[in-house]
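Heads up, one of the protein chains got dropped from this complex, but the rest are sitting where they should.
First chain written, first letter: the chains are A and B, and each begins at residue 1.
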Amino acid sequence: MRKFALSVVSVLILLSMVLTACATPTAAPTAAAPTAEVKVVEKTVVVTQEVKVETKVEVPVAAAERTQVYWYIGLGAGSQPAQIEAEKVFIDKYNKSQTEIQLIPIIVDNNYARDNLIAQIAAGNAPDIVGPVGTKGRGFFPGAFMDLTPMVEKFKYDLSDVDPKFLEFYKDEGALVGLPFAIFPSFLWVNKTLLEEAGLDMLPQKFGEKYTIDGKEYEWNFDTLKLVAMKLTVDAKGNDATSPDFDPTNIVQWGFDWQWTDARGIATSFGAGIPVADGKAVLPAGWGEAWQWYYDGMWKDHFIPTQANIDSDLIKGNEFGSGKVAIVHCHMWFTCCTVPETNTNIDIAVVPAYNGVYTAKMHGDTFSILKDSKNPEAAFKVLTYMLGEGSADLYALYGGMPARASQQADFFAGLDKTFEKNAVKINWQVAVDSMPYVDAPNHEAGLPNFAKADDAIAKFTSDMRSNDKLDIKARIDQLITDLNTIYQEVKK
Amino acid sequence: MTVSQSVVPTKPGGAGKESKGLGLRRREAKWGLIFLSPWLLGFLIFTLLPMLASLTFSFTNYNPTKPAEMSFVGLSNYARLFNDVDLLQAISVTLRFALISVPLSLIFPLLLALLVNSKHLLAKNVFRTLFYMPYMIPVVAGVMVFGGVLNSESGWLNRLLAMIGIQGPNWFQDANWVLPALVIMGFWGVGNTMLTMLSGLQNVPTEMYEAAKVDGANAFVTFFKITIPMISPVVFYNLILSLIGTFQYFTQAYVISNGRGDPGGATLFYNLYLYKTAFAFLDMGYGSTLAWAMFIVVLLLTVFLFQTQKRWVYYAGGED
Partner (left out) sequence: MAATTTQIKKPLLSWKQREILSYIGVTLLGLVVVVIFLMPLGYAAVTAFKSQEQIRDVTGPLLPSLPSKYNYQGKDYNLYEVPMPDGTRTMALVKAGRESSEFVDPLNPDAGLVKWEGRWRTLTPKYEFSPFMENFERAWNQISLGKLFVNTFAIAIWSMIGTLISSILVAYGFARFRFPGKKVLFMILIATIILPGQVTLIPQYAFFRAIGWGGTWWPLIIPHFFANAYNVFLLRQYFLGIPRELDEAAMMDGASPFRILISVILPQSMPAVTAVAMFHFFWSWNDFYTPLIYLAGKEDLYTISIGLTRFNNVYAVQPGLAMAAALMVVALPVALFFLAQRQFMQGIVVTGVEK
């Protein structure tokens, strides 16, 4: 509206100036009048006619009689082009499979999904099913999701082959807000081509295994990872980050990053924790060290890309996918985005330990039903289809590892097909082995005044990534102070 | 254009004035109101009622996901305005941006307008179209283009600077450079302002220039003594709109900062903060308060500017 405003009002001035001021109501308009007249009248008539036709504007008409269930996609995965196609196929399949329910998708780009869902709920127009959505996505809508326990009882839904530890992922403050769908353990994704170029061996693929560099054995911990990553960080002249000649302003390849996560996701590698206790902000053990390690990794040792690096065309949007970052820590769902066409020699490895303890953060996604749903029972029926009969389609679609042990073998077989062209068969056992090292409490766990607390953490993350002169200790203190203030707001 | 002499608004159809030709007057008023009715109706439905609704919200703790907990909180939202660190940051960002961007958003299009108005420029229409063209690129696409051009590592601008031996800044990641970067991005959308400036220039009567020439004035004097005063009304309106625009600055900041005001709150514009409060934090009560506060400030600023215009804006035919 702004520019429009700008333009039009400026025009006005001119006109007002010209017309009111310049007392020369002269030639131009009057002279043109007689010839123009006829035409104009015609035109106006046409215009009015068109207006009458206007009711043609299409409004999609849904099939009548069936109960309509709206499925909101975009809060988590699901709004990428390839996925959208698959989702539509899935929905068609479902709608053809029965005659009671019409499943209707609402797919919103991840960037805008949260704001958009808020607007929909605010206007009393809540969709029924939301998902796939993780702990964090749900955190923005405290109390908006329905406790499914009564439904599970009513429809006798079987939850027996789900590990109770994972059932926790689907509970918010004790309420079962989603049925178990996928879990996404995390591990290191390794670009073996880059390791080979640097003359390095593949990273450990078993917990407890040591790592050998130049014949010397090292514990697999963050010090070792740093060493490896620095060797894998190279400037345009071919110097690596351990060399005194290394030019940090001209890096062409980086060693390591935690891809697509925030400060909590990073810190949890140094020990699971939650930055709140008794309503007060606390710094979990190890987190300060983690952030120091991360910050130094970017600004002192240069083996982690900074925000400016991440935004550059070199690795834009997808660090590991670009083939210019050797190792990233990410989840099982990253099978979506490793770009197997160009990265043809990748494998996965276990996370390093901090003080002898391994922590591999976990994501658990689900589909939930909103409290404001107008047809919760129909929605629950759809849900049971999604997680039962239709689940195989959805696991493939979202790269989620089935939460149910019985479905996992098929899942890995499917993945091997995706990575057919890879030089080696990817060692998926690493993913399975990483599951017991799940971060509890989860790095996405709810916090008081969640949206604001999360915003403060995002701001902190952004500061680390873009400010080269940060006093990291003081900034952490600031974060704790900010969080305290934010927590206090809801206490009142 | 002053709000002062307003009488009590008379109701539609009500006869306010007396005597002569009452019938004719009535008829005229009736027709006038008939023609006005689309706007009157639209104003009522799309502006006045929503405004009243949001004014009401501003006295509550309205959160759309918890409609049941909604209650009146008196003036506490307004008290918060004076005690809000983030708001202070937002105001400071907005004012700093206004300070750089408003003058430039007037000078740059004026210079362009002078260029495309020059009688010595060949193919004027082509130039005008070319300068206007970027304005027609959707903002989202424009932001993507500038994300590439101003990229600190791979962007053309920094590569160009590197050629002359300057290490370009991290435009979008450095808190000190992100506002200038947004200003540069803003240059692209000056097409409209340029056109209005151009029409202003074209409305300066040629005789005035000829008279000046006869008097022996050089180009410099002519520009400041004739051109500038003659186009001052255009400049004035553009000034007002540019200011309003700065307060409402949103899409670019939203796209560039992931909707958060990155880096480190350096792009937390007032409007972005308002949007975050209402739509990310769901604090629609306070959000409405922020919106109203902005409206009042912009209104006061506009009135103030209108007061100052007597000093420097020159209306050839006297004021309306």
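For this structure, a couple of remarks:
Criterion: contacts are C-beta pairs under 8 Å (C-beta built on N, C-alpha and C of every residue); 3 or more make two chains touch, one makes a residue touch a chain.
These numbers were taken from a predicted model, which means no experiment stands behind them.
Of the listed residues B:Leu110, B:Ala253, B:Ala291 or B:Val313, the one in contact with the hidden chain in the full complex is B:Ala291. Note on the undisplayed chain: of the listed residues B:Gly23, B:Gly74, B:Pro138 or B:Gly165, the one touching it is B:Pro138.
Within the full complex, the residue among A:Glu100, A:Glu197, A:Asp416 or A:Asp471 touching the omitted chain is A:Glu197. Touching the missing chain, out of A:Tyr112, A:Tyr157 or A:Tyr385, is residue A:Tyr112. Even with one chain removed from view, chain B keeps its contact list with that chain: residues 1, 3, 5-7, 9-12, 14-17, 25, 28-29, 31-36, 38-43, 45-47, 49-51, 53-54, 57, 112, 115-116, 118-123, 125, 127-142, 144-146, 148-149, 153-154, 156, 187-188, 192, 195-196, 198-199, 202-206, 209, 213-214, 244, 247-248, 250-251, 255, 258, 271, 274-275, 278, 284, 287-288, 290-292, 294-295, 298-299, 302. Taking the whole complex into account, chain A touches the unshown chain at residues 1, 3-5, 7-9, 11-12, 14-16, 18-20, 22, 24-30, 32-33, 36-37, 39-41, 44, 47-48, 50-51, 54, 57-60, 72, 79-81, 84, 105-112, 116, 119-120, 122-125, 197-199, 234, 236-238, 240, 252, 260, 312-318, 322-324, 336-337, 342.
One rule holds for everything that comes next: only the chains that are shown with their structure count from here on.
Per-chain Cα centroids separate chain A from chain B by 34 Å. Contact residues of chain B toward chain A in the complex are 64-66, 135, 147-148, 151-154, 167, 170, 172-175, 189, 192-193, 195-197, 199-200, 203, 205, 233-234, 236-238, 240-242, 244-245, 248-249, 258-265, 276, 279-282, 284, 315-318, 320. Looking at the complex, you find that chain A touches chain B at residues 1-3, 5-7, 9-14, 16-18, 20-23, 111, 114-115, 118-119, 121-123, 140-144, 249, 306-309, 311-314, 451-452, 455, 458-459, 462-463, 465-467.
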